[in-house]
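Scroll down for the structure; my scribbles are underneath it.
Every protein chain except one is present and positioned as in the full complex.
A and B are the chain letters, set down in written order, and residue numbers restart from 1 in every chain.
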Amino acid sequence: MAKYVLEVEHLKTYYYTYKGIVRGVDDVSFKLEEGESLGIAGESGCGKSTLAFSLLKLVPPPGRIVGGKIVIDGQDIVKMSESEVRSKIRWKKISMVFQGAMNALNPVYTVGYQLAEPLIYHKGYSKKEAIEEAKKYLEMVGLAPEIVNRYPHELSGGMKQRVVIAMALILRPKIVIADEPTTALDVVVQAQILNLLKKLQRELKISIILITHDLSIIAELADKVAVMYAGKIVEFGPLDKIFLEPKHPYTQALLKSIPRLRGSKEKLEWIPGTPPDLRNPPPGCRFHPRCKFAMDICRKEPPPEVYLEPDHRVLCWLYGKEKRNSQG
Amino acid sequence: MGYGRYLAFRALNSLIVLLVALLIASLAFNALAEKTIEAIINDKVNQVRQQLAQRHVEFINVLKGVKPRLLEWNITAKYKDKLWNCYLFLEDYENGKLGNMSKDDINGVAEQCYLSYIKMREEISWGLNLPGYVRIMLYVWKSLTLDFGEARMKYPQFGTNEIRTMVLIAMGRTALLFTTAYMINVAIAILLGLQMARKVGSPLDRGVSIVAMISASLPMFWVGMLLIYVFTYQLHIYPGVAMEPMPASIKGNILEELKWWLWHLYVPILTIVLVGFGGGAYSTRNLVISIMQEDFVTTARAKGVPERKVIYGHVLKAASPPIVTSISLGFIGTFFGAIISEVVFQWPGMGSLYYLALSNADVPVLMANTFMFVFLFVLVKFLLEIVYGVLDPRIKASR
Partner (left out) sequence: MIRIDWNEVKKKTREFWSEYRRFKIGLIGLGLLVILVFMAIIPSFIFPPATYYNWNNYPGWEYNPRLAPPEWVNLFSAKKYTPPKTIEPIKVEGLWQYYAEVYIKLNNITDENLKKQVYEVFKQQMAGKGYVYYYEYDFKWDIPSNDLIIIVGNVSTTIKLTLGIQRPPSPYNGKLVSVSLYPAFTTTVTPTIGNVLIHLANSNQLMQVLVKDYISKYENPEIFKNATENNILSANVLSPVTLLFYAPGPGMIYGEQGVTKGVYKFNITVEAANGTLENPPVIKIRIPGSCYGLLGTDFRGRDIFVGILWGSRVALMIGITYAISVVLIGLIYGVVSAYAGGLVDEVMQRINEVLYSIPLLPFLILFAYTIRQLYGTLSVWHIIGVLIIFAWTGLAIVVRSMALQIKEQPFVEAARAIGAGGRRIVFKHILPQLMPYAFASMALAVPGAILIEAGLSFLGLSDPNIPTWGKMIYEAQNSLSSWWWVLSPGLMIAITGMAFVFIGNALDTILNPRLRRL
């Protein structure tokens, strides 16, 4: 009986802007077991970051969570008050490594102080104690403990990224969201960070939710994969199934656009068109304007969620034949 | 980079600015000099003549006293012949060859000689005997050593004729009034700006933003005039001038003296604050807003830092370097406005001194005042740069 450390049910997060309602996350559901890692893949603007912020209940205005449940370690944070979330859940049970880690560090405070803050405010450590504790975490991510006295501008990009990871781990949360942890880093550093994440995942038994547009790093780290498009999860399943037998046309196209080191040299395919405007998504299936296999019904009716296997589901009319037939 | 190097660099820069500014000012002064210094020198010569005449001095004796100096004409070609003749005249007198001249005649000639000599000395001290570029250097040097000479007329509010003292006193007074008001401004601007940024779009934010935009276009001296009209003539709760002789009855009593100053200065301070606080608040607001959208603020909140600490710790600290920069920009505008407003309140500081010097066409005072102004300005900027260096760890921390 695996316990679910994270259960997301029919989550909806919308932004109410003066130009219209942007449906950033539009009915998303998934479950994560303890120690399991999830990779969320998709293009820019598909709602990945919104999902991440929703999980921490940090959606910036004018956005807010309008429906659904987010159950972390048995508690639905959507129903909880802000102060409760702040004191019990956020950073303690679930934390985040932000996109663009360089900017997650305040230039006017030392690295040590910023690492120490969660300990001071959540566990009541004194500043001295907290900084001592922080040194351990710096070592854990492969940095010299003396860095506690440095300012962020004195560190390289990769070092800053490690600091931010240490900062996310410092309260030993069960879930760590990593939003594009390797973008803006060069490939060598990228590999280092990935190895670090894998090591931490193993040793600390944390669930990492990896959000990225780069499928190759999902392949390195994740147990399960969710492919997001236009605010919805279009395919969800275990890593090998998704990579070896992708079912959704979008997933297939994504995979085809990755150049391979080995194997036959095929011409790279790309997905024509641009992601939809989330204020006015296309009717029916949101992917239909760019889909090779688009059918008539795709333009009219939103596709049903079809379970190809108990742990592999797709949001596509190609697999919803029964339902299609029943429409006549 | 290291704080020490940063400071040295800024100090050097300030010095260069000072010198360049002085150079430009001296160029202007040089252009004016021809016209005005002649007049000043003639005044001085008349002064000497009157002083000596009053003391019923015999010019021939006075001339004798400076006999060796008469040979210094080689500095001034203009006086060469005249002074040489005077020297010869003296020789003749001492050798008794002037028996046929009456005493009055002798003294008459001696007077002419002596006054010419004085005039020559004055011209030398003003550098009029030197070529243009050397003169300009001389003025720069005089300014740096605060050698400004004497004013042509009396400026009762400054007590003395000596320009250096006058200008220093003026500077002190201006600094007193302005610094008090400006510090109030800064405090209000930061506190208000923070509040506005936290509650963007609120009535406070919109209200103060509009007030800021309106007050940025108000001429400060005009506002001062209006306030005097309202407070003095309509409500009678202000004396109308910022400085009056303090009655002897309260001298020595610290509390009473403080009340006196407050009573006289509250309207000028109010004027400066009214016109200036909006702009400062508005730019602080903008700075804080852009900082608040930085990732590290979201991170801090996510980490569980209490909101109060986020605002006054993370945001304020990160915002302080650019706030200092915007303070120095705002300082300029407010300072200029305050200077001009001194005239309205008859506060005898640098602004009033400018006004008086301009109406009296008193060029040396004008120059000295300009120099002090530039010096004060550069000094304050330098101080602000020091503060900036302390606040921004990119400068403070050394590698």
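Assume a residue touches a chain if its C-beta (ideal position, glycine included) is under 8 Å from a C-beta of that chain, and two chains touch if they have at least 3 such contacts.
As the structure is a computational prediction, the values presented were derived from the model and not from experiment.
Colleague: Let's see if you follow the contact definition: name the visible chains touching the chain that is missing.
Modeller: Checking the complete complex, the chain left out touches B.
Colleague: Among B:Ile228, B:Ala242, B:Val267 or B:Val297, which one is in touch with the chain left out?
Modeller: B:Ile228
Colleague: Which of B:Leu71, B:Ala187, B:Ile214 or B:Ile237 sits in contact with the chain that's absent?
Modeller: Residue touching the absent chain, from the options given: B:Ile214.
Colleague: Would you indicate which residue among B:Leu194, B:Ala281, B:Ile327 or B:Val344 is in contact with the undisplayed chain?
Modeller: Only one listed residue reaches the unshown chain, and that is B:Val344.
Colleague: With the missing chain put back, one of B:Ala151, B:Ala242 or B:Leu366 would touch it. Which one?
Modeller: Counting the whole complex, the residue in contact with the absent chain is B:Leu366.
Colleague: Can you tell me which of B:Tyr3, B:Trp84, B:Tyr266 or B:Phe336 touches the chain that was removed from the display?
Modeller: Candidates B:Tyr3, B:Trp84, B:Tyr266 or B:Phe336; residue touching the omitted chain: B:Phe336.
Colleague: Could I get the residues of subunit B that touch the absent chain, sorted low to high?
Modeller: Looking at subunit B, the ones touching the missing chain are residues 13-14, 16-17, 20-21, 24-25, 28-29, 31-32, 35-36, 200-201, 209-210, 213-214, 216-219, 221-223, 225-226, 228-229, 233, 286, 289-290, 293, 329, 332, 335-337, 339-340, 343-344, 354-355, 358-359, 361, 366-367, 369-370, 373-374, 377-378, 381.
We take it that only the chains that are shown with their structure count from here on.
Colleague: Measure off the straight-line distance from the CA centroid of subunit A to the CA centroid of subunit B, and report it in whole Å.
Modeller: Each chain reduced to its C-alpha mean, subunit A and subunit B end up 62 Å apart.
Colleague: Touching residues of subunit A toward subunit B in the complex: what are they?
Modeller: 56, 58, 60, 86-87, 90-92, 95-96, 98-100, 103-109, 117-118, 121-122, 150-151, 153-154, 164, 167
Colleague: Within the complex, which stretch of subunit B touches subunit A?
Modeller: For this pair, the touching residues of subunit B are 294-306, 314, 317-318, 320-321, 391-394, 397, 399.
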